[in-house]
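This is the structure, below, for whatever I ask next.
Every protein chain but one is kept in place in this view of the complex.
Moving on, here comes chain A:
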Amino acid sequence: MVLVKRPLKTRELLTMAWFMVGLKSADTTPAMLAGHTKNAVWLVPIASLLFLLPSFLLLMHLLKKHKNYNLVELIQHLLGSKIGTLLCLLIFLSAFIVIVLDLRNYVEQINYLYFPNASTTFIFTIFLLVCFITASKGLESIGSISWMFMPFILFTIIFILWLGQSNAVWNRIFPIFGSGLGVILTEGWNKSSLFLEMFLLTIGYQAFREPKFFRRGIYLGSGLAFFFITFFYLTYAIVFDYNTIENVAFPYQETTEIVTLGHFFTNVSTFFMVGWLICSFLRFSVFLYLLVWTFGAIFKVKPFESYLLPFCFLILTLGSIAPSFVTNELSVREVVLEYISPIFLLFPFLLWVMSLLRGRRER
């Protein structure tokens, strides 16, 4: 018996979208971007947003127009079942590769920074186990838990940003375009798939009490995420400066190492690791769930939750292939992101054109 059916509202999606997209501010992404753009790293998310916004708004417009569909159903409806399924598979595969690479990346961070003596596989397993159990409780529970941990994570974010200002030199934002405006725009275009979670979240368009809540949640959540990503990158730029930022692999953790809390607590990095870890657990739980949900929607499997465990095994196996953190991060992740970016930038336009054609034919 369930008294309140489809209980999820704006706040749950807001936090899910915020954490999923926003955790980019505290992993190795800024290091990857800073390799090209130097201290202008904070402009890249803005550039990406500029490129992504039209296609994302178009997708949201299409979802609003064609009621009763989620992402996969919409694509299949507009493109027909064969081409539609192909595109859905492409999206699913991109997301799958990204989750594999990202998970390995996070596990390596935990391993390298906090438990250098432990085996990567072991940490990988524990991490995935937690995400699996969390995800298997369903979207409602993940949404609720995201909202529950929100105050704590918000507190961590504000605290680190505030403490970071004491080590910041604002003049370090100059040269404002770092290696040049062209580089920023190229990076913004190439790495826009960093934010593919926004698109992936639309699989849940029908799962909220009203679509209105979904739209509100995803706009607010992504907006907050972009705001904090930009702000964090800016903080890294003014804390580490033009040349150093290139060499900092883990800017978030480095920042937490630098800051102090008065004269008594001089090494508070572990405190900030707590918020970061919770956020990571949440992000990958949502990600895993959405991934399997997409899979279930493409192949019309219900209940798709039973595929969570096989997918976890697959992710664990594939994630362990890369011989080292450096290969995973620099060779594979960057290239993959560049390859899949156009898919997300362009597919809403394709859908839009098909929707127009279809509308005309019906008229």
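Everything below uses one rule, namely that a residue touches a chain if its C-beta (ideal position, glycine included) is under 8 Å from a C-beta of that chain, and two chains touch if they have at least 3 such contacts; residues count from 1.
One rule holds for everything that comes next: contacts and distances are computed from a predicted model.
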{"item": "From \"Septum site-determining protein MinD\", \"OB-fold domain-containing protein\", \"Glycosyltransferase family A protein\" or \"Spore germination protein KA\", the hidden chain's UniProt protein name", "value": "\"Spore germination protein KA\""}
{"item": "Selected from A:42, A:69, A:96 or A:281 as touching the chain missing from the view", "value": "A:281"}
{"item": "Touch criterion as defined above, residue of A:115, A:155 or A:339 at the omitted chain", "value": "A:115"}
{"item": "For chain A, the residues touching the chain missing from this view", "value": "1-4, 7-9, 11-12, 110, 114-115, 118, 123, 126-127, 129-130, 133-134, 137-138, 140-145, 147-149, 264-271, 273-274, 277-278, 281-282, 285"}
